[in-house]
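A single protein chain has been omitted; all remaining protein chains appear in their positions.
Our next item is subunit A:
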Amino acid sequence: AAPLYDVVVSGGGMVGSAMAAVLGHDIHFHDKKIALLEAGPRKEYDRVPDSYSNRVSSISPGSATLLSSFGAWDHVCSLRLKPFRRMQVWDACSEAMIVFEKDDLDDMGYIVENDVIMSALTKQLDAVADRVEVFYESRAVGYTWPLPSHSCDTSPWVQIELADGRRLQTKLLIGADGHNSVVRKEAEIKNIEHRYDQSAVVATLHLSEATDNNVAWQRFLPTGPIALLPLSDTASSLVWSTSHEHALELLAMDEESFVDSINSAFWSNVNHSDFIDTAGAMFRSAISLLKPSGTAVRQLPPSIAKVDPESRAMFPLGMGHATEYVQHRVALIGDAAHRVHPLAGQGVNLGFGDIACLAHHLSAAAFNGSDLGSLKHLLKFETERQRHNVSLIAAIDMLKRLYSTSLAPLVLLRTWGLQATNALPPVKVRI
C-alpha cells in the first residue's frame, strides 16, 4: 500500500513550506508524519548573492512573529531584510495623501526578498527532517478523494499520484499550490476569479543618493499604483502595476528611459486638475479646523538613478477567492484560497495568517486525538479566515477599481476619503 502520511502539503512556495515547517515544529505533531510536495528544486543559500532578487514581499509584524515561532526569522535576519517605519500613499490626481506609521517608531513591516524567505524556510524544514519529508522535483498529477464516511470498504484517505508514478496517502491534504491550484480544481471548489487588465512590472533600482530609506512609497496613477519598497540605503524594489501594453513598453525600453518613466511617475503633477486641487485644499482646511493634527508632513520620495540590468520582469495580475476553503480531508491556504492585487502588500501576509490559524486548530485537534481530516475543526479554520479575509480582499479590489480612473467625481471621492482616513486614527490603525 502507498505510504500513509498524517498531513501532505501540496506546493512548496513560501506559504506551503512555512505550513509544513510550522506543523513540523509543533509539539503535538511530534510523532506525526508530514510530507511537502514541491515541483521545483531545493532553494537555499548560505550567503546572499550581491545583487538583489526582483521578487520581494512586504512582511507584516504578525507574519514576522509567525516566522520567528519556529526559528525561521533568525535566518532571515542573518541573510538580508529591510525594516520600514512609514508608508506614504498618495494620489496622482490630487494632493491627497495618507501616511501610516506607528506611534512608537516601531517597524511597520519588513521588505524581504522571496528567495531569502525560502532559504530560511528550507533550513527550518531540515531541522525537523525526522517528521517532515520534503519531496523536491515532485509534482502531484492526480488526487483521489475518499467516499463519504459510512462506506467502509474503500480507503478513507486521500490518494495522491505523483508525476513519476509514486503514490502517497494522507489523512489531510493542504493545498498551497498557488492561484491556479490543482487541489482546488480537483476538489471541485468553485473559485470567484477576475483577471485585472494589469500586469506588475518589477525591478531592482538604485537611488540617486543614499538615504535612510525606511519609507515605503506608493502613488496611485490612473493606470495603476507604482510602489517603491526599500531594500537598503541605496536600493529599492519596484512594483509598478499598469496596463499590459504599458508594461511591455516598460520592459522593452532602454534603461535610461525606464528610469525616467519611474521618476516622472512619482514626481509629475500632470494629472492634477485645478478643480480637484481646490476641492482638496478646502477639505484639508476643514479637517485642520476640526482636528489640528490631522494632516501629516509630506515627505518626498527618493529619485532613481539606475536600474539593475536583467532585473526587469512582469507578471499578470488578478484577484481570486475560493468559495470554500475546506472540504472533508482538504484545506486551502495562501493564493490557492485567495489572490489579491499587490497594491496593499498583503498577499503573502494573508497566507501566513492562514497558516497561523490552521496550525492552531490542527494542533488542538492532534492533542485531542481527533482525526486530522475531520471537517469539524477544518470548518472552524474556514470561518475564522473567511471572516478576516473576505472584507480585506473586497476592500483591496475596491481600492484598485476606485483608483483606476481620473474621472473627477471618483477622484474627489477618493481624495476626500484618503484625507479623511489619514485624519482618523481608528481607521488607520485597523489598516
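Methods note: a contact is a pair of C-beta atoms (placed from the backbone, for glycine too) under 8 Å apart; a residue touches a chain by one contact, two chains touch by 3 or more; residues count from 1.
Here is the rule we go by: contacts and distances are computed from a predicted model.
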item	value
Protein name, per the UniProt record, of whichever chain is missing from view ("COQ3 protein", "Cytochrome c oxidase subunit 3", "Cytoplasmic tRNA 2-thiolation protein 2" or "Protein MIS12 homolog")	"COQ3 protein"
Full-complex contact with the absent chain, from A:Y45, A:W267 or A:F367	A:F367
Touch list for subunit A against the chain that is not drawn	4, 27-31, 149-150, 152, 155-157, 171, 366-371, 374-376
